[in-house]
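Note that one protein chain of the assembly has been removed; the remaining protein chains are unaltered in position.
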Amino acid sequence: MKHSSRWIIAVSATLLTMACQKAATSSSVGALSPGAAKLSAGANVIRVGEYGSLTGSEATFGQSVHHGVMLATNEQNALGGVKGKKIEIISYDDQGKSQEAGTAATRLITDDKVVALLGEFASSLSIAGGRVAQQYQVPMISPGSTNPQVTEIGDMISRVCFIDPFQGFVMAKFARVDLKADRVALLFDQAQAYSKGLKDNFKESFVKMGGTITSEQAYTGGDQDYSAQLTTIRETHPQAIFIPGYYTDVGNLALQARKLGITVPLLGGDGWDSAKLAEIGGDAIEGGYFSNHYSVGDTSPAVQDFVRRYQASFHALPDSQAALGYDAAKLLFDAIGRAASLSGKDLAAAIAQTKDLHGVTGNITLDDHRNARKPAVVLQMKQGKPTFVTSIAPE
Amino acid sequence: MSQTVKKNLRVLLLSVGLAAVLHGVIVPMVGPFAGKLLTDIGMNIILAVSLTMVNGFTGQFSIGHAGFMAVGGYVAGLITYYGAFFLWGSTQLVPGFFSPGVGLFVVACLVGGLVAAALGYLVGLPSLRLRGDYLAIVTLGFGEIIRVVLQQTNDVIFSVDELRRASFATLVTSVGGALGFTGLPFYTTAFWVYVFVALTVVVAYRLKFSSYGRAFLAIRDDELAAEAMGINTTQLKIRAFVLAAFFAGIAGALFAHEIGTTLNPRELGFQKSFDIIIMVVLGGMGSISGAVLAAIVLTLLPEWLRFFAEYRLIVYALVLILMMILRPQGLLGLHELWEQSWWPRRRGKMVSS
Partner (left out) sequence: MTKLLQTLMDGVSVGSLYALIALGYTMVYGILQFINFAHSDIFMLGAWGAFVIAQCLGLTLPGAHAPLWAAFAALGGAMALCGTMGFVIERAAYRPLRHAPRLNVLITAIGVSLLLENIGQLSFVFGTQPQRMPALFPDTTLCTVLGVQLRLVDCMVMGIAVTLMLGLQWLIFHTRVGRAMRAVSFCPHIAALMGISVDRIVSLTFVIGSMLAAAAGVLYAAKYPGLNQSAHPTWILLGLKAFVAAVVGGIGNVRGAMLGGLLIGVVELFGAAYLSPHLRDLYVFSLLIVMLLWRPQGLLAQHRLEKV
């Protein structure tokens, strides 16, 4: 027994030293980029870091963003890179956890010495990574975090998407003007800051436009039973229900709402955007409206071209996360091209000065808070596919 | 001063010195990322050693450790963020090694620990009266309650005017809700982490090798027999629980102020508690050095096995099961790394494990 104990100590001590060594000196070990142009580090390469939820419950978000980023990178490298240097993307998975996001960001900046960060999609993860980026003065571009706090962290952080106050306004205006609704009920995910924030923004805008909120109910993401909340909402006879949650729950919610005899239209935000929504929600989600960053059915040649190229590489239609990832990468490359140098301050300044960049999600101009000022689209689920209804611009 | 106090002071001073060396020499040498890993290791050591006090010494099964961590973190955050504003009008970090900001931070850590300990008392008092299994469920439930309550809170207040106008009640409930308590200044350094590590390890060591410790171990071995020998099992179990909660609170406070982490109710739930339990079980329930060793290995392993991320938890689970079947006492069992019985010289006089 004693011998085996000593063996175990010896083995764990060896493991320990090996682990220490690996962790302290590794640079690109563990990089998870299946489609990356892996080039040897040298003077001819610009390293860009990406962190996202490649596994975990919101894995489709991270994977789509990653695909968008890789498409943009491969295209840029095919054109010879930026300023004659090729772009290398180093990508880490944060498993949907903010601690991992912080660690991934730290590792990318201090170990892999990237010049900029791309990520994250979920706001809480962007905040974790963003604080690290700001601390180390490395610019970060978030493809799709809509919570306003993200860019408030500091001048290094920017985003290519709109923010929730605008998104709330968009859906409120749509509900009020297009659907002519006076009374709307709210049903949000209290475990997701995104959902709560968007709910608050919608409420503020809708009330300002003269509407009334008939009921405000909450669920916890992953809950299956919404009968209590929906029954209460049903009693208040709203003309529409705003559900700013993630697609993972909205499908279920729609099913239960219909079962309880609630027939009014359902409204939502960009968290609805996923092929899985129609799969889970089926008929129940038919006719639902949600705000989004772009529409895959947009007939403009730029978007259609992008959809074609994306399909050729990844055999799937690009959702808004992919499109935003693509635009974020493109914005970064454009800024690298314009920047005086690759130092944090210069690059961040170049990013902040982005004006009228023709992205697939619209014309991107960054405002004083480094948020993108562009219109949002409102889509409707028709026959299981999101179809374009209208576009609402910032006022 | 008595001998023991002098001895304790010497040990503590030595540890502070070592912590300073770590912070001032080693961290700059290995770079910021490895430095962050060192800090993470330190926090996990505090968590693992404190949980050993409950699970290992007294044999009670608590699965709510992360809940105490959360409480400690949030309370400390309230002090360093809102408290700092009321003391000197700004929520930003005050630089300097011994600045008033750092002083506030240390106070915040200790207060966070105390509040967590008080909560530990409230939770432990009813549940430790009952059989061991119930404690597991109650602590699990308690962790969930903390999470639900924290998610209901309002957003963190950033603007200066709002801060001035807010009442005490508003401030206490503005800790970020589901987004987490963002904006906390980054006070956690390797130095402070390892000072607290030293404190935890010394307290655990002194506890284990004292009459208290013997009573704890007696409770673990056979609670009825211990009660029959006159040990007030409930009291002692509560004390161990409260002490463990105190250190978990401190670890939480350190976690809250570390760069790259956010205090988030979702992530301080039972999954984090499980992570800590795995460390304690792997290291040996009741072994302090075992807990330290396991904390180090299990903090570094995810970084090393990054490409195994999908399988990491499966490997952990298998290790846990195999450990329990093949070597339930963990790596070191009740022994400590420095105990004589390990080394070959004394082969003849070994004590059976």
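So that you can tell them apart, the chains are marked A and B in the order they are listed, and the count of residues begins at 1 in each.
Quick note on the criterion: contacts are C-beta pairs under 8 Å (C-beta built on N, C-alpha and C of every residue); 3 or more make two chains touch, one makes a residue touch a chain.
Just so you know, these numbers come straight off a predicted model, no measurement behind them.
Of A:137, A:220 or A:304, which one is in contact with the hidden chain?
A:220
Which residue from A:190, A:291, A:354 or A:371 sits in contact with the chain not drawn here?
Touches the omitted chain: A:190.
Touching the absent chain in the whole complex: find that residue among B:59, B:83, B:213 or B:333.
For the chain that is not drawn, the touching residue is B:59.
Identify the residue among A:232, A:304, A:365 or A:391 that touches the chain left out of the display.
In the full complex, the listed residue that touches the missing chain is A:232.
Provide the residue numbers of subunit A that touch the chain removed from this figure.
Residues of subunit A in touch with the missing chain: 55-57, 59-60, 190, 217-220, 222-225, 227-229, 231-232, 235, 248-249, 251-252, 255-256, 259-261, 276, 279-280, 282.
Determine and list the subunit B residues touching the chain excluded from the picture.
Residues in contact with the chain left out: 55, 59, 61, 126-127, 130, 132-134, 136-138, 140-142, 144-145, 148-149, 152, 224, 269-271, 274, 277, 281, 285, 310-311, 313-314, 316-318, 320-321, 324-325, 328.
The rule is simple: only the chains that are shown with their structure count from here on.
Calculate how many whole Å lie between the centre of subunit A and the centre of subunit B, each centre taken as the average of the chain's C-alpha atoms.
Averaging C-alpha atoms per chain gives centres 33 Å apart.
Could you please specify the touching residues of subunit B with respect to subunit A in the complex?
Going by the criterion above, the answer is residues 30-34, 36-37, 40, 148, 151-152, 158, 176-180, 182, 186, 259-262, 264, 266-267, 293, 296-297, 300-301, 303-304, 306-307, 309-310, 327, 331-333, 337, 341-342, 350, 353.
Can you check the complex and tell me which residues of subunit A touch subunit B?
Spelled out, the residues of subunit A in touch with subunit B are 1-2, 5-6, 8-9, 12, 15-16, 18-20, 22-24, 29-30, 32, 55, 92-93, 95, 97-99, 101-103, 105-107, 110-111, 123-124, 127-129, 131-132, 135-136, 147, 149, 152, 190-193, 196-197, 220.
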